[in-house]
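Notes for the one structure printed next.
Missing here is one protein chain; the remaining ones are kept as they sit in the complex.
Moving on, here comes subunit A:
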Amino acid sequence: MTTKLFGEPVRRREDARLIVGQGRYLDDIGSGAYAAAFVRSPYAHARVVDIDVSGALEVEGLLAVYTYEDLTGPMAEPLPVLIPHPQLTHARTGYTLVRDVAHHVGEAVVMVVAVDRYVAEDAAALIEVTWEELPVVVGVDAAEAAVHAVHPDVPDNVAARHHQERGDVEAALAASAHTLSFTQYFERSASMPMEGKGVHARWDADDSALRVHSSTQASTSVRAAIAAKLELSLEKVEVIAPDVGGGFGVKIMHPWPEELLVPMAAIKLGHEVKWVEDRREHFISSAHERQQRQEVAVGYDDDGRITALDVLVWHDNGAYTNYGIIVPINTATQLCGPYDIPVYRARVNSVYTNTVLVTPYRGAGRPQGTFVMERTMDRIAQERGLDRLEVRRRNLIQNDQFPYDWGMTFQDGRPLVYDSGNYPGLVDKLEALVDWPGLEDRRAEAATRGKLLGAGMAMYVEGTGPGPYEGAHVEVLGSGKVLVSTGLTSQGQGHETVFAQLAASELGVPIEDVEVTTGDTRRFGYAVGTFASRAAVVSGNAVALAAKGVREKALRIAAELLEADPGDLEIDEGLVQVKGTPGASIPLRTVAVLSNPLRYAFDEAARQATQFAGPGDDSKPPIAVGDSPGLEYTDYYSPLRSTFAAGAHAAVVEIDPATWEIDVVQYAVVHDCGNVVNPMIVEGQVQGGVAQGVGGALYERMAYDRDGQLQNASFMDFLMPYASEVPDVDIDHQETPSPLNPLGIKGAGEAGVIPGSAAIASAIEDAVGRRIAAMPISPTELYDLMRSDGEQVPRLPSATGVPA
């Protein structure tokens, strides 16, 4: 019997090449390519007065210099608004090269192409741009004040006013026995993959065809964008995502200017051109996320049950809204998490600032929403004198309330309906995992060592696996090899392994025979992309459906050959056999050969499929009407709507009252992503997410100064956690299958990061007895808080994230 693969910790297939240095990342491709480098705006808001390229022209090895003036047709138009939404009333996007005004530091103004990157940088450094500085807007407070406008035709700096409502919140608040209101801040961080972005383009003049490699999460859509912008027919453009060194959201944004400019240069120069982003470029020109100011009003009864919740969020969307208002929608629709909030209103004002644009970073608005909800729960617990677990238990959606319809619209444009869940189960498991009742003993023990110990927790619900669809193609070759292709891309999540598990399970072949290709438009042209924890849900189900189609065809062909009923056949270890009749079998690879009637025998296997190989049924054509040659099948999975994963995290911190250093000594996760295809990979996703959650809570922030200069645009100053900063994570699982998809799975990619700041803020508050209302928090900020008289952190360290 074929080894069971679904649910097993199958070791990753991609690792074999990656551990010996044989991965193929963007900069590993095209060793003979010309190199592009960019002159970027040194100002956050400034008008281009003059560009003098004459200095660069003396550089030997320079090949081309491009400015906005060199762009024609669609390339000279603004970049697309990728996700139009009726509430995005004032969408603004930049140009591939600055036309006349730069709106953030780092915006590309001039592209230089030279024989190698060193020379390209030499030339770029000799280009003189004369600027006229304009007033700068940094931070949500300055954007709201609107003393200055980022875009002159949007004087209030508001790109969108997003609104979600359930019931009459003002009446419900007025009728509530108790109310609370407060304001919180959440700072910017960024995806910060270890590999930045990069683009390589090769123009084949003989075929008039373009092949582009990009370190992207959305190769099919990059392809469509390149074709549209460069006025090429779609079939003349191929886009391939090679091995990608992490994404976490920043590479779902597209087309980045470089994804259009590098192909343009390759066509114009008739030569391969490559651009590989350096770390500083990544900091100042690739997307960030997370800054919000959150104004919360909540009503609740004597038992701590919430009766109404009203949230007004000021969301910093940076200089442009290429990716629309997905992040604000996620905050607004995911904020309530696992709780039964009868009356709810969320208003999110998405505002422009002179900073790098904001697009989803793992979690994508959910960490901020969770911060609102969970900090609200903690406040209610304190006000009512309740245990923090107890107040949550009283507010949870109960198991008999599914499907739970919020009456709102989710980020995929579909109804916000929780499909399934067991939220009380999460709390029970977390309580045991972290030994919540034993915390007072631990606090006392820590005190003997001079440490302040505190614990916090946070829960979340995450909409995963949104549509519109993904597809897959599965084909069995005459060699027995099984090819699986999906257009969705991979950035380290282990898709090659998980999709191979699904195909091998469905088809009854050894996993070693399966070869998976993702993100290559040459192999599969219809796809949406990797985001919103959707790969396993949407592509996973598509792979299973396509493999099922191949299986059915194989059984039909084999049934004729074995003179059996297809229902009596099974496929095991690559052999199609009559159940219970040893010997009555045919290898799947032979079925593949015979599925394609041949005239020409190019090898021994093919001979079996030729016209004179054996007696055929002369009354039928070799390929039946409606049938097709080959043992292959393409299918798609298009979800009705998103499926909702959930979890509960707890953090235990120890704080040194001499230095106010915050040490996360325990981190516990209970996670429910439905049926698990590969628990090893899911745990890896959770652990990685937790590390990003800890980073976002304690270390990472984008420190813009008042002039819009990013003060910490390097790994020396932007503090990403090393191993020494990341706690061990205790993980427990709960599996509540999704009723929405055939495999019963929910997404797992983002879960680990979502409740990090909320849980750690709660733990710090518990340890020090002072309100934490802004995250991240550094030891210095905690020290300042403890010295102050104020009960809360009233604001960010400054409006800009750095001390004034």
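FYI, a contact is a pair of C-beta atoms (placed from the backbone, for glycine too) under 8 Å apart; a residue touches a chain by one contact, two chains touch by 3 or more; residues count from 1.
Here is the rule we use: contacts and distances are computed from a predicted model.
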Protein that the absent chain corresponds to, by UniProt name, given "NADH-ubiquinone oxidoreductase chain 5", "DNA polymerase Y family protein", "Thiazole synthase" or "(2Fe-2S)-binding protein": "(2Fe-2S)-binding protein"
Among A:729, A:743, A:772 or A:785, residue touching the chain not depicted: A:729
Contact with the hidden chain (one of A:681, A:698 or A:775): A:681
Per the touch definition above, residue among A:46, A:75 or A:119 touching the missing chain: A:119
Subunit A residues that touch the omitted chain in the full complex: 11-12, 14-16, 18-25, 27-28, 31, 58-61, 115-116, 118-119, 122, 192-195, 243-246, 248, 278-279, 491-494, 680-681, 683-684, 687-692, 714-716, 720, 722-724, 726, 728-729, 752
